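As you look at this complex, bear in mind that one protein chain is not there, while each of the others sits in place.
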Amino acid sequence: MVNQVLAAVAWAPKQTQLREFLRPEVPQDGGVLQVETVGVCGTDVANYATVREPRILGHHVVGFVSGLGAEASRRWGLHEGDRVAMEEYIPCGQCKECRRGRYRACPFTDSRRGGLRYGNTPIDVPPALWGGFAEYLYLHPNAVLHRMPAHVPSVEAAMTLPIANGFEWMDVECGVRFGQTVVIQGPGQQGLACLLAAKSLGASVMVVGRQSSRHRLELARQLGADAIVNVTHEDLSQKVLDFTGGDLADVVIDVTSGGSDPVKQSFDIVRRGGTVALAAYKHQTIPAWDVDQVVAKSVTVKGLRGHSHRSVEMAIDCIADGRFPIHLLNSHHFSLQDTDLALRTAGGEGEPNPLLVAVSPGLAQVKKGRHSNPSS
Amino acid sequence: MVNQVLAAVAWAPKQTQLREFLRPEVPQDGGVLQVETVGVCGTDVANYATVREPRILGHHVVGFVSGLGAEASRRWGLHEGDRVAMEEYIPCGQCKECRRGRYRACPFTDSRRGGLRYGNTPIDVPPALWGGFAEYLYLHPNAVLHRMPAHVPSVEAAMTLPIANGFEWMDVECGVRFGQTVVIQGPGQQGLACLLAAKSLGASVMVVGRQSSRHRLELARQLGADAIVNVTHEDLSQKVLDFTGGDLADVVIDVTSGGSDPVKQSFDIVRRGGTVALAAYKHQTIPAWDVDQVVAKSVTVKGLRGHSHRSVEMAIDCIADGRFPIHLLNSHHFSLQDTDLALRTAGGEGEPNPLLVAVSPGLAQVKKGRHSNPSS
Amino acid sequence: MVNQVLAAVAWAPKQTQLREFLRPEVPQDGGVLQVETVGVCGTDVANYATVREPRILGHHVVGFVSGLGAEASRRWGLHEGDRVAMEEYIPCGQCKECRRGRYRACPFTDSRRGGLRYGNTPIDVPPALWGGFAEYLYLHPNAVLHRMPAHVPSVEAAMTLPIANGFEWMDVECGVRFGQTVVIQGPGQQGLACLLAAKSLGASVMVVGRQSSRHRLELARQLGADAIVNVTHEDLSQKVLDFTGGDLADVVIDVTSGGSDPVKQSFDIVRRGGTVALAAYKHQTIPAWDVDQVVAKSVTVKGLRGHSHRSVEMAIDCIADGRFPIHLLNSHHFSLQDTDLALRTAGGEGEPNPLLVAVSPGLAQVKKGRHSNPSS
Partner (left out) sequence: MVNQVLAAVAWAPKQTQLREFLRPEVPQDGGVLQVETVGVCGTDVANYATVREPRILGHHVVGFVSGLGAEASRRWGLHEGDRVAMEEYIPCGQCKECRRGRYRACPFTDSRRGGLRYGNTPIDVPPALWGGFAEYLYLHPNAVLHRMPAHVPSVEAAMTLPIANGFEWMDVECGVRFGQTVVIQGPGQQGLACLLAAKSLGASVMVVGRQSSRHRLELARQLGADAIVNVTHEDLSQKVLDFTGGDLADVVIDVTSGGSDPVKQSFDIVRRGGTVALAAYKHQTIPAWDVDQVVAKSVTVKGLRGHSHRSVEMAIDCIADGRFPIHLLNSHHFSLQDTDLALRTAGGEGEPNPLLVAVSPGLAQVKKGRHSNPSS
């Protein structure tokens, strides 16, 4: 039994430090997870840049149950050695939101209100091990775990949460169905996750980006996009008319982070009665929103965040069935010692051309650069 | 058999003239309706002010089937003498929209594209009698008719379409259910129709207006509103907090015609995960739309127009069951000879304090002013 | 602070005995409830007749929070003195069913698999006070509580769970909507609860029973049924044709406990494309099920059990708004000392003409017989 746990603690802006912690006791209703791989999320990058109270970042976690209380085993239906993907939420299970299956809205998951959340809880909250950039992680009694099949490569397994967002937004929220047309504005992590979900659901999908993301557009094509549009050089409206046979799109989702133009364009390219989904913060207002267009076209607009139990299970099914070359989404794979480089790379200040960056505490040696199939 | 049909033709801006027409032949697959009562719609008022090609206005029509072809009788399941409420649409029945039950989106109902529509078709399209301000009206083979029970007073029966909008928007589109809280911004014809629908569905309803519409707010209370707010004197946000026990509203609908403030406020007073419905043209853009608020609160926004077969049936059920004092919605009742005055009154340039204004071609004598129960 | 708690323990078939227990300690994450009133459920009657291990029956409980841990207060959003209605389930909050909002399917609520449930847990499971026939009851950390407004009479508040079943079945499961027609076979506790729910949702409702339940049919009429049918003397099929204008019923629910005839009739009187709901065990098979009729009429059949968080809230809204004379459902009201009589009465072996029977531990004196408004 290991008693010392190594973890990368973010202790000041853009700085992490490897520290040793005691392996937590295993409570009756909780456990300990051996971290296999953790994916770097955009939230990690933001927290890395602004951290004040020291904490272990990382919440796209896959690993093996290493210690487990009897009560937790009974509730979770798990045993030591089982492989699981985790959600970042630690919901109370007893409030109205939890009772209705909307645990991502549980007030106890809101760190601004004193709630706990994996990857963003200070180390002075015992037992400190609340983040994925560590050899082991504490399984709180309210942790949300999902079985992960053995055959899935660990870097793909660590993509469960972003892909779950794709299923939540495309299936659960927007009701994308077989035969529909979907336009995804923004070929980043979330846009490509939406692509995987929409293709799994049987839709025809167009992915839209700018010249600066042309490599990601190409990746979109490899992942199954039926059409890609480089808006720097191509006319989006005309492309959508061609793609949909003149009908315009059933669903348009905007996951671009900057600027209000994609929002406005979304309303132009959606069909009468269609849905415009908004899933990224703009940090600015839309200067002149044509609300009459929303009425005239009977558009539904949906503001979207996060995932649910069901969409996480769908993501795991999608990853596990091997239909899509999901490994292409992983651009970099680092050891725990290189957590700093991993976070800088994901933030565009480290290795070039990042997409999904992963860290595996068990990885013997630093690997740098792009790997076509990093888990092999 | 009457052979001459008297009708009020709108032939120039803000002018109508009584003219005589030949009673139409009854085709195998169509018929003729004896108009009992026609309600004045805001669209009529707008068309009255701008008309170029002469036409008979009026499309909130209830009447009696006066002539009926054998094929129409079979399709519609109707006989001569039956009382019906009409929809304004004349959908083709064969296009994709019609085949999917969305006939209000049928391209043939769009008068800008050459489609026919009751109350807005020139008299030079034979057989001329396309509007409700007439003794008789032509029943096109594609007319959409609904049985109207005999016991319903005619001015109430003529409110079927606006009340159908209320059911379409509250039930079919926004899914308002028993126990939910609904805030309606704007106590006009459409707002009060939404009130009737939301109360029928079992919701708790707050109606919001300004000092200038305080009489309508009072009327809202008489029709069953659980709360009313005069925003000229009261703080809407605080009132909504009180009304919902701090939860904010499940559904907010804005049916005010002017200004962007109600749109912005709608997003402030809707709960996380709630719905903001927009059902009135603003003829202006929203200057600084806080799109991040839509994402942060996971709001659904719905642009809404018109009614469906189902919502019209719901409206008739609502009117017929007598639970609400719907007659209070009728403010004026005129004879065919006073169609001009009816249209001016509905437009705020005739008799004072208009709400729903009705014209009954069979009414012997001009009645002016407000009637508490005009159909008695 | 009371330290001794009086409770009626069912210790042998059809026998209860008042015993004293220690008031439980209040854990950080749990509490103690002062029982105000408990309604007698059919399950209580069945358990009363067959009990082996001693236990405190009663799970339709309303009461006041008497002791509360800090953690429980935070999770439940409650304070000492708050009035609440309880559910019978004690779900784990962490399994897949709980995480998806379907906690009534949580394996930990299944007493056959070792789960706990209010009103059916032996007294040798500490702290013994798991039932409503007691002055105080233990609030397990996983208890499901709902606020109950102060103005609701306690015997009506104790009807929350059966009425919640009505909303679960009519609204959540069968999607009953304004203007639909519903036929309820069986005017017992569950049938009348379905009546309240269906009327709240705006449906037209027919309640069907036999001569032996004619008093309950009359009660159905007082509660708002649009039609009642005594099948001993009247032709159900003809009555349904008349009631629905020849269309047959949108939804038929069978809550009769005995015999297969009502099941067969349900398929005859439902319209094409309608729903047949089955919500009562028959303890016998249907001898010749015409499955081709199900296909020919495109019927949906739904097997139904229990309630959800949402339907309990709807029930409380329905009880609290005072639209229906719900007090008429209460037939008998006893003190804790008369728990035996209450259980026998509910089982048809005590006082005559039982419907909903309630016990209030605080009731000073035995009240017998039928009370038109027992809570006054």
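A, B and C are the chain letters, set down in written order, and residue numbers restart from 1 in every chain.
We take it that a residue touches a chain if its C-beta (ideal position, glycine included) is under 8 Å from a C-beta of that chain, and two chains touch if they have at least 3 such contacts.
Keep in mind that this is a model prediction, so the values were computed, not measured.
From the options B:Cys95, B:Leu241 or B:Ala320, the residue with contact to the chain not on display is B:Cys95. From the set C:Glu53, C:Asp261, C:Asp290 or C:Glu349, the residue in touch with the chain omitted from the display is C:Asp290, counting the whole complex.
Listed residues C:His215, C:Arg272 or C:Arg323: the one in touch with the omitted chain is C:Arg272. Within the full complex, the residue among A:Arg100, A:Arg177, A:Arg221 or A:Lys264 touching the omitted chain is A:Arg177. Shown as candidates are C:Val144, C:Ala280 or C:Ala346; the residue that touches the absent chain is C:Ala280.
Think of the hidden chain as still there; on subunit A it touches residues 167, 171, 177-179, 200-202, 313-314, 317-318. As for the chain not pictured, it touches subunit B at residues 75-77, 92-96, 98-103, 108, 141-142, 144, 308-310. Against the chain not shown here, subunit C presents residues 102, 105, 260, 263, 272-273, 278-283, 285-305.
In this section, only the chains that are shown with their structure count from here on.
In summary, the chains found to touch both subunit A and subunit B are C. Ranked by how far their CA centres sit from the centre of subunit B, the chains are topped by A. For the pair subunit A and subunit B, the distance between mean C-alpha positions equals 46 Å. Computed centre separation for the pair subunit A/subunit C is 43 angstrom, with centres defined by C-alpha atoms. Among the residues of subunit B, none is found touching two or more other chains.
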